[in-house]
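The block underneath contains the structure these notes are about, expressed in structure tokens.
Moving on to chain A:
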Amino acid sequence: MRKTIAIATLLVAAGCSGTSSSGSAASSALTVFAASSLTAAFERIGSDFAAANPGITVTFNFGSSTDLASQIQSEGTADVFASASGTAMDAVASDPGVADRTDFATNRLVIVTPPDDPAGISSIADLAKPGVQLVLAAKGVPVGDYARQALTSAGLLSAAMQNVVSNEDDDASVVAKITSGEADAGIVYASDVATAGNTVRSVTIPTAVNVVASYPIAVVAGSPQTEAAMSFLNEVIGVTGQATLKDSGFGPAA
Partner candidate 1 sequence: MRARLPLVIVALASLGATFVLLPVVALFVRAPWNRLAGALSGVGASTALRLSIEVSLAATAISVAVGVPLAWVLARGEFPGRSLLRAAVVLPIVLPPVVGGVGLLVALGRSGVVGRWLHDALGIQLTFTTAGAVVATTFVSMPLVVLATEAGLRGLDLRYERAAAAMGGSAWYVFRRVTLPMVAPQLAAGAVLTWARALGEFGATITFAGNLAGRTQTMPLAVFEARQIDPGGAIVLSLILVVVSVSVLVALGGRLTGLR
Partner candidate 2 sequence: MVLEAEIEVRRGDVTVAAAFSAGDRETVGLLGPNGAGKTTIVETIAGLVPAASGRILLDDEPIHDLPPERRPIGIAFQDGVLFPHLSVMENVAFPVRARGARSRAARERAFELLEWLAPGIDPGAKPGTLSGGERQRVALARALAGTPRVLILDEPLSAVDVSARAELRALLRRTLRGFAGPRLLVTHDPVEAMTLADRVVVLESGRITQTGTPDEIRDAPRTRYAADLVGMNLFAGRLTPLEAGAGALETADGVVTVPWPEGRAVGPIDDVLATLAPADVALHAVRPEGSARNVVHGVVDEVAILGDRARVRLNGSPRLVAEITTGSVARMAIRSGGAVWASFKAVEIHLMVERGPTDTL
């Protein structure tokens, strides 16, 4: 799926650059690789940006931050990279390199349950109750690693791990297992709850044990249109972009 999107993006970019070389010099196609948790927010920011900058077309490639980082390293087609974790950004920073790296948002963890809450979850401690069917994102996926960190801080890790019935590929898949009613609880980002609306019920995790993920954004080295890339980055950290991110459940950059 993601490969297809990447290839399509590549084709679109190639087609556009082909026409722009002979046409108006102002028009350019910008490719933004962004963590999948940013999907809803960035699509809105993208359309606001396009309205303000008629010459620039923005194409998004959403996916897991780790996947995106390795795609950038092997294919190098991204102009902007917005990551859900510092680690993935660090990888891109070392190869091929980034410029103007800045944290633009934070995302907290929340517990989600089906609306009818079949297992009676009212706090993070309830996740360790015997028989609760808990779904997490897999190890190596940022939201999965953060969830394990939070459970460790709460002293619940080994008991809660007994209850894990599935390690999902990303936060969206965790939410899907909850909305379908198959699992009793999951740990995802606050932004996911904003997207899922009333198909899930959320339970907050105390700040003391919560993990706040910082989202870095940067211009990828080798981008042929650093200027356009910079203006998109500014849109994200600007007032409108920040308001959109807030609506989508993100917190301000720390």
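The rule is simple: a contact is a pair of C-beta atoms (placed from the backbone, for glycine too) under 8 Å apart; a residue touches a chain by one contact, two chains touch by 3 or more; residues count from 1.
Regarding selection, all candidates are chains of the complex that A comes from, given by their letters.
It should be emphasised that the depicted structure is a prediction, and the values quoted were computed from it without experimental measurement.
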Neighbour of chain A by the touch rule, complex-wide, chosen among 1 or 2: 1
Touching residues (chain side chain A, partner candidate 1) in the complex: 64, 66-67, 70, 133, 135, 138-141, 164-169, 173, 177, 180-183
